Each structure stands twice: as C-alpha cells, then as structure tokens.
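Written below as structure tokens is the structure these notes are about.
Yeah, one chain of the complex is gone here, protein chain that is, but the others are all in their spots.
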Amino acid sequence: MWTYIVRRILQTIPTLLISSLLIFSLLYVTPGDPVELILGTEDANVSEEQRRLVEEQWGLDKPFLVRYIRFIKGVFVGDLGTSYATGEDVFSSVIKRMPNTLKLAGSSMVIALAVSLPLGILAALKHNGILDSVATALATIGVSLPRFWFGLVLIIFFALHLGWLPTMPETTSMADGIVPFMRSIILPASSLALSMAATQTRMVRSSMLDVLNQDYVRYARSKGLKERVVIWGHALKNAMIPVITVIGGEIGGLLGGAVITESIFSWPGVGRLTISSIARRDYPMIQGATLMLCISYMLVNLVVDVLYAWFNPRIRLDVK
Amino acid sequence: MKKKLGILAALLLVLNLFSAAPALAAEKTLRIGTYMTVTTLWPWRTTSDGDGYIIRQIYHTLVEMDENSKFTPGLAASWECADDGVTWTVRLRDDVYWQRGNELFGNEKVKVTAEDVKFSYDYYLDPANGSVRYDALSKTMKEVRVVDEHTIQFVTKDIDVLWEYSMYQNYVIPHRAIEKKWDLGSCPIGSGAYKFQEYVTDTSLTLVKNEDFWREPALDKVVYKFITDKSVSAMALQNKEIDIALAILPTEIENIAGKDYLVVAPAAIGSLRWVGFNCRKPLFSDPEVRRALAMAVDMNGAVQAIFSNKAGAKLAVRGYGCIPYERPGGDLESNKAVTPRYNPKEAMKLLDKLGWKRGAGGVRTKDGKKMSFILQVGNNDANREKLSVIVATQLKAIGVDCTARSAEWATHTSDIAKGNVDMYILGGYSNLDGGKRLMETNAKRFSPNCGYSNAEVDKLIEEAFREMNYDKRCDLLRRAGNIFSSECPHLGAYFEYAQVGHNKRVTDFGYATVYQALCSPVRNVGVAD
Amino acid sequence: MSDNSKNAQNRNAAVQNQIGNEALPLTTYWKDVRRRFLKNRIAVVGLLILLTIIVLCVCAPCFTQYDPMMDMDLMNTLVRPFSKEHFLGTDDLGRDIWSRLLYGGRMSAMTGMSVTLLSAALGIVLGLVSGYYGSWVDALLMRFTDIMLSFPFLIIAIAIMAALGSSQGNVILALAIVGWPKFARLTRGQVLAVKNTEYVESARVAGFKNARIIFNHIFPNCIGPLIIQATLSTGSAILSASGLSYLGLGCDAAAPDWGVMLNQGRNYLQQASYLTTIPGIAISLTVLSMNWIGDGLRDAFDPKMRK
Partner (left out) sequence: MAEKMNEEYLRVENLHTYFHTPEGIVRSVDGVSFHIDAGETLALVGESGCGKTVTSLSLIHLLADSAEVFADKITIGGRTIEKLTGEEARAIRGKQISMIFQEPMTSLNPVYRIEKQLSEVFRLHEPKISKREVYERSIAILKRVGVPKPEERLKVYPHQLSGGLRQRVMIAISLASAPRMLIADEPTTALDVTIQAQIIDLLKGLQKDMNMAILLITHDFGVVSQIADRVAVMYAGKIVESGRLEDIFQDPWHVYTKLLIMSIPGIKVTRGGRLESIAGTVPNPLNWPKGCRFAPRCPEAMPVCFEDEPREYVCGERRVCCHLKRGKADE
C-alpha cells in the first residue's frame, strides 16, 4: 500500500516534466511580448535600453531550452520563479490560491455526490418508474446546460431576486465563520457541481442496475436479509466501484471548469490566476499554476485510486 | 447517503436563516467593486488603472488632474514655470506626513520634504529600478534640485507643456523605504489620505483612514472588492453589496438607473476606441481607399446600436477625430466637417473608380488581387467586438471580404505592436499626450499611429507641444487633427464614457475617476448612513 | 427454419436474463440491438428530436428568408420574439435570431461532430494499439494519456486557442486535442476485456495479422461503449465550445454559432433573457437528445441494463 503510494508519487514526476514542457512550449509559440506586458499594457512605449534591461533581468534573452531547464531546476528546489507582472514569488502566490480552488472543487464534489447518489439509486430501484424518468431527465438536462450560463442564472435568482446569497464571495476561509463561508461557496460550488452531479447520477443509476442483477444480490436476498440491507449494504458498495473511477476522471474537468466558475463568481482560485496570467504572458506564473494544478490533480487521483482499492478488494495496490 | 442529504438540507436552512442583506459596519466604510484585479502595488511599476485607483489613495503625486484636464494641487500647494519655459518651481504643503503605525516609521511623525520628492524622481530616472515611467521621464527631465525643505525645482530638457502631466503621474515614495529595502509591493506606505491595511489575494483590498492627513478623511475604511465579471458587479451594486461599481456595461445601465437608490455617473472625458487601418499595407496606403471604406460604414448607427439605452445615459459619442472633445485640440465640428459621411453608394462608386471592381463571388478585385482582409479585435471588450461585427458586415455588403476576428488580448496587442494586422480595433490614448502619439510619425513602432505619417501633421504637433499658450496650442492640435481625420487612417471611432454606478449614500463623489484621489483639496468622498 | 431456432434460442436467453445469469448469444447481436433500441421510447424520441434539428439546420434557407449575418438592422435591435417579421425576434445588432439559430446549428453541429470524429479516431487507434500490444507500448501510451488527462482541459484549450488564434477550426482542434484521451482509455479497457477471449485466441492461433485481429475481432466488441461515448462527447463538445467563447476564445465574432449567441446574450440576461434562453434551449435540446440516444444505445448494447 505505502510502497504503492510512494511509487505512484514518483511516477508523477516524469508526467509533470512532460506536461510542463508541453504547456511551456505551447506558450512559447503563442504571440505576445512579455517585456511589453511587464512594462505595461495598451499605452506601453518601451525604449530599447529598458527592454534590454528587462530582458536581462527576466532572462528573456535566453533561448527556449535554457529557460525551460532553468525553470525545471527551480521546480526541484521548490522555486517556481517570480511573476513578470507583479514580481511576486510564483510558488507562494499559487499556494495562496490553491486552497480556494481545492475548496471549490471539493465542495462541488460533495454536492454532486449528495445529489447523485440518492437520485441515482432511487432511479435504479424504481427502474422505468416515474421517479426514474424524472431523475434521468434531470440528469440529462444537467449535462446539457452551459456552465457559465447556469452560474449567471444562479446569481440572478438567488442573489438578485431572492437576496439570499451574495453575488460574490464574502469570504473564502472557514476561519471567518462557517456560515459566511457556506453562503459564499454554495453558489459557485453548485454551478460547478451541476454537470458532474448529472453524469454521476446516470453513472450510479446504471451501475446500480447492473449490480442489482448480480448473483450475490440474489443470494443476499435468499439469506432473508431486509431489502434495505441488501441495497445499501450489499449492492451500493459494489455499485460505487465504477462510480469512483468516473469521479477520478471528473476531477480534471472540475479543476478545468473551475476556470469559468471562478471568473463568474470572482472566486480567487488558481484557474482565474492562470487565465489572467495567460493574458499577461506571465510565463512563470502560468507555469507554476498549471504545474500545481496538475500536481493536485494527480494527488487527488491517487487518493481516488486508494479509495477504489478500498471499495474493491479484488484490486491489490501493491501488485498493480 | 440519507445523512448527507439531511446535512445538506439543514445547511440550506441555516443559509436561509442567516441570509439577510449584509449588515453595514458602524464605521463609515466605502465598498468599491472593481473588475480590475491588482497587478502590482509598486508605485513605479503599475500601468493599470485598477492599481492606480488604489495607489493614488495611499501615495501623493505633486498635482492632481480634474475632469477638465486642469491640474489641481496635490502634494504641491502651488507651482509655476519660469519664462524660460523649462524651470518649474514647486511649493510643497508643509503639513504632510508619512503614514505611521507601521514597522517602517513606527509612531514617529515624519514630514514629507523636498528631499523625498527629489529622491523619488531620481529613483525613477535610474533605468535599473525598472520604473515604467522611466522612458517618458528621461525624455523630458534634465534635473531636479531642492531649494528648501518645502520648495523644489525641476528643469526640463526642452519646453514641455505636459510637464504637469509627469508631475501628476509620478508618485512620491518615502526615501526611508528604499534605504531599508522595505517591500512596498506587499505593504505600501505613502503620505496619502488612506493607509494600506490588508490585501486578500484577488478578493478584496482594505484601506483605513490616515489620522495624520492634513484634512480629516470622510471615510474610516475603503474596501475594494474584485469582481471579474462586469455584469456580476452590476448585480452586486443592485444588491447593495458594494457602493460603487466601476465600468457599468451599457446593457446594465437600465437596471442600475431603474433603482431609486442608485446613480450612474458618466466619465467627464471620453476614451477613444478606433478602427484603424494598417497604413503600411499597400492595400490601405492610399487615403482614397480608406475614405471609400470609411464611407461604407455607418458609424453613427453602430454607436447608436451599441450604446443606446432606455435610461438615456450618454455612454459614447461618435468620434470624428482622435482627440477627445474635452481635451485640448479636440473639436467635434471641425473634425466632423472633414470626415467622410456614411454613404455606401458613393463608397462603391469610389472603389469602382479606384479600379476595385466586383469580381467572382461579388468580392472586389484589382489586378487579380482580392480586397480581402481580417479585422482583428481584442477579446476583452464586448462593445468593440460588436463594432467589429458591424464593420465587417457592412463592408461585406459593398463587396469587401472583411472578416471580424477576436483575438486573445495579449496576442492582439503584440500583433498590433508588430504591425501584423490589416485592420484592428484598439482603445486608449486619451491622455493629454494621446493625440500626439496617435498622429505623429513613428518609424520605430507601428502602434498607436497605424503607421500613418504626414509631415505637415508632424510639424503642427511639434509646434503645439512647444506652445505655452493654451488656446494657440489647442488651435494647432485642431488643425493637425483635421488633416488626420480627412485622410482617414481610422475607419471610424467613438469616445466611450466609462459609467460609474454608485449608491446614493456615497457623498461628495461627483465623478471621482480612477485617476483621482477620494480625499483631496477639491473632494472628500464619504458615505451617509 | 434456422431463423426460427435462432429466435427460439434468443427468447430462451431472454428468459435466462429474467433470472439473470446468462448473456445473449452473439448470433443476432445487431438485430437485437436495433430491436431493443427501437423499443426504448425515450431513445426514439431523442432520435426524432435530433433528426428534426438536423433537418432544420441543414435546410436552413428553406425555413427563413433572413441571412444570419448580412441582414443586420441597427435601427431594429432587440425585437422581442413572436413579432410579425421576426419569429424569434432580433438580437442586439438587429439580426434575425431564428435564422441565426438555424445557421448556428450548422456551426455547432459541425463543431460537435468534427471534435468527436477527430478525438474518437485518435483515441480509438491509440487505445486499440496500447490495449492489444500491452507491455511498454501500453505503458508509454497510457502515461501520455494520463498527462493529457491531468491537464485542466480548459486551460490547455485556452493555451491552444491563444497560440493558434480564434477560429472554428482551431476550436475544433483544441477540443479534439483535449478530448481524445477519454476514447483511448475506454477503448483500451474494452480491448483488455476481450483480448483473451477464445475467439481472439483462436484468431491468433489461426495466424491472422495483428491489424486484422484488432479490427475484425477486437474492435467490433468495443463499438458499443464507444458509440455511447461519442454521442455524449458530441454534446459536451458543443458546450465546451460555448465555454470557450465565454472566455472570448470562440470562433469568429460575426459567425452564427449557438455558443457565440449564448455568450453575446449573457449581458442581456436581465432585460432580454431570450437572447440566451433561445440558444440555451437549442443546445440543451440537442445535447439532451444525444444523451437519450446514448442511453438508448447503452441499454440496447447491454441487455442487463434493461431488466
């Protein structure tokens, strides 16, 4: 188990290297002149002398590979460089925002599960019943609503018309009180959760249907167990197995989708940072942000896999 | 799972219980919603209006500028220019102190002196310090000398009618901060009316009253809230979560104006948005072609369509020249007289006359070359994107194959800077030197003058910027502007008046642009309760 | 006669399913799939909706006299729906929404389908190869898939768009690039499942070429889940495209496209909500029908689901 985890963490390193190279080169070919952007935007009017200075200062005069290697070297000592735009230390400014993104992703995951599990299971039990079709319809509609549109609608409805919730986060940390935090995160989280909740409902439903046909469910019944025990005890845990794998896949989407959600709800997360950094061609920042996103993605996935093994004893991590 | 559901339900309940509108703090707090997140708090590195709005409250500049682009006292009580036109003598206020209650100054009350001013300007003049003002400053400023503790003298290299503008742009920083390597970036300390308290990344930034300020600031607290989506910030304003919302979208105006507790205040000075030809491209090097295309587009209609609103707010006006009508040299009538009128038929005739005949697929061609190009627009302004669509469509209508394409912002700017565009939409350059940079020949850079070049215009501009007499200067600029307009390096333009929405509880706000201090000799913004 | 006995067998099998232990015999697999699909009311409805949409969009000119781009009437903007001249009203530039909707459908459908085709083609090939050959090929390809998956997809899409510039082609490319790993994963899984079944073994023993084994024997068994994935991904591609244009990275601003329409209307949510609801409904309807069809196919391919 532990050896497995360690191995997995080690495995992520080459993955990270390649992914950072990918993003790095992608941005390298992207038009956009950092110097201009360092020294100001629309009105910029840079003298050669100053350009030279800046290029030296930021090592922009160096060729692609040199810059990349320098970056990687930094990564291993936990130094992601400093932002072109703000001169801030990239690592710290990403780390400042990372918890927010994770909070957002996490709570939307919780919401999604809280909705999809009961809904999916009930749908499966009342298969072809009214509830089933309702749930399925909801799920499918859920998948088919554009995220940013749904987000804005949520704001208009809950913040503007009902005035229940703030249009923008009052706080992003539990420290300022659980209620304000909840008030702030519920809308972004739900809008982010929407599509995932939908897909998961469908997933839970079908895998539950599958499991309910298995011999061991029939056998459990033949023991005379109460239906409740059979469903929530014997069937559910099995049904969760495929669901978990799906969740694993969803996480990438979550972190990605956070970009939009964060900019609609002014949620101070990494996604927003990345977007604005791309607009500023703030290479170190983009590097750092994407890298950290990838890392967190992989770590979360690792957790998911461990969970998976817990749900499914037939998988033995150490021999995988 | 049921448990989870229960928790969620309970949670929602709690939320509803607690979800009264946020209570107003007992202290006088002004909450400003801005879409511009902080890029930097270093006074000499910032170029963004958003940063400026904050930094200008913390630091002093020698002078302030009012809505009529007249300069008003700031740190400087008075200033005059000697007859030589290059020596500026500035008298500073003697009752301004550096902000206290921080590790840098502790509790000692330190006066802001001529020494600090000299230090600041010298500091910006050293390229190694990477000031974004370096370029402009080094071009014009020769030296700065201290006359006495509260008097300072600047000498410019040549007559510079815009020197006051430089005095308005450069913040005065504490000498001690640089000596002590104090991190002004994360904890700015100045002499302004409000002190920096805290910055929660991308969420909010808080300033508090500076008791030592020579006049009692009307606010205890100023809170900037960073709201990325403009329509959301308009909603926040309606929701009374913020008192001021910068940049209300035209589409939101009616909602705001509809509320009895809200006011919409237009900016005093229009900001130029123009559709530029790349005059370096052979296709557009001929003014006649540019005229023809200009005639084909109904700019008035476009401005109307984009900015009309039931609230009747003046969001934008058609721009016939490139100098805002409120700025010296801007003049609607004379510009309008020389600008081609909307007249598609004439446009087509003219194009035919110029040899651009309709060819295969209705696209005009000349010597086998199709008149086909891309109109590039940045992706950060819905109005400009609309304009691009309108222009492209109306050009297509007369047989010009023009495609509107929105580009990611940084790509857009760099394409323009390099001149890799056929036609583009850009904005800004509405400062006092904006007209100069838009019109005068600039071999080094393509932007912002579209590669336009006209000796006569250059001559007029040069004179204008050596002319100390305000009216004469305006006249010179006007003449330059008229030549410029008549040759249409811009297909068309409009001046957009940024709309600031604010709650009626905000007092003495008038229109405090992001370029003005909330508490200054001329204004002291507060909140009624 | 033989047909009879087939039916016999397969009804017999149906009974077995009622008890729930044996799967259908492969003999009438496709027939069955079709039969079961057509039996599934929702799926059929979905199919009908989709067909209607497709017809409307393909024959757009027959259903509207307006041109979606050129007929721009600046004097006549934001006309509410169900007016005399404009069935669904006009947008903020006075263009007929109905015609934009129809022509936009072409664009969006194009986007959705091309994205799916591209990513499916790439994903399936890689999936088949890595699943079939296993060992280091598999390791390598799957590691690469991991990398692609570990990217927050929007961010890489944005980077691509920023690099290549906004245009429908690039939107498709970007979405395809982020879309293929799902297919690869899925295919690989399926391949591993059927790889060691008797008939593949026997085919191998019979000395068929690998390529042939892969495509004649293995691929057909992966087709079911893949088709489902395809229907789903088509829908989500349309959505992602609209997401991109929210971030200002969509296709040409003037072009009629549901995503673009939705995005351009979002500032009017309060005073002219129909600007967003109309394309929103269109997108939802399309994706919805796609998903219904997908479900139908899933159930059709996997009888157990149907019990």
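Read from first to last, the chains carry the letters A, B and C; within each, the first residue is number 1.
Simple rule for what comes next: a contact is a pair of C-beta atoms (placed from the backbone, for glycine too) under 8 Å apart; a residue touches a chain by one contact, two chains touch by 3 or more.
This is a predicted model, so every value here is computed, not measured.
Touch with the chain omitted from the figure is made, among A:L53, A:I72 or A:L225, by A:L225.
Counting the whole complex, the residues of subunit A in touch with the unshown chain are 214-216, 218-227, 229, 233-234, 237-238, 241, 311-314.
Note that in this section only the chains that are shown with their structure count from here on.
One inter-chain figure worth recording: subunit A and subunit C are separated by 23 Å, centre to centre, where each centre is the mean of the chain's CA atoms. Centre-to-centre separation of subunit B and subunit C, using mean CA positions: 45 Å. Each chain gets a centre from the mean of its Cα atoms; for subunit A and subunit B, those two points are 36 Å apart. Multi-chain contact residues, meaning those touching two or more other chains, occur in subunit A at positions 30-32, 152, 156, 263, 278. In subunit B, the residues that touch at least two other chains are 231, 380, 408-411.
If you check the complex, the residues on subunit C that touch subunit A are 20-21, 42, 143-144, 146-147, 149-156, 158-160, 162-163, 182, 185, 232, 235-236, 239, 242-243, 246-247, 259, 262-263, 266, 269-270, 276, 280, 283-288, 291-292, 295, 298, 304-305, 307. Taken together, the subunit B residues at the contact with subunit A in this complex read 1-2, 4-5, 7-8, 11, 14-16, 18-19, 21-22, 33, 37-40, 42, 45, 47-48, 127-128, 130, 132, 134-136, 138, 185, 200-203, 225-229, 231-233, 235-236, 238-239, 241, 380, 408-411, 413-415, 417, 420, 426-429, 431, 437, 445. Those residues of subunit A lying in contact with subunit B across their complex are 30-33, 36-37, 39-47, 49-50, 53-54, 57, 85-88, 93, 96-97, 110-111, 113-114, 117-118, 121, 152, 155-156, 159-160, 163-170, 172, 179, 182-183, 186, 232, 236, 262-266, 268, 272-273, 276, 278-281.
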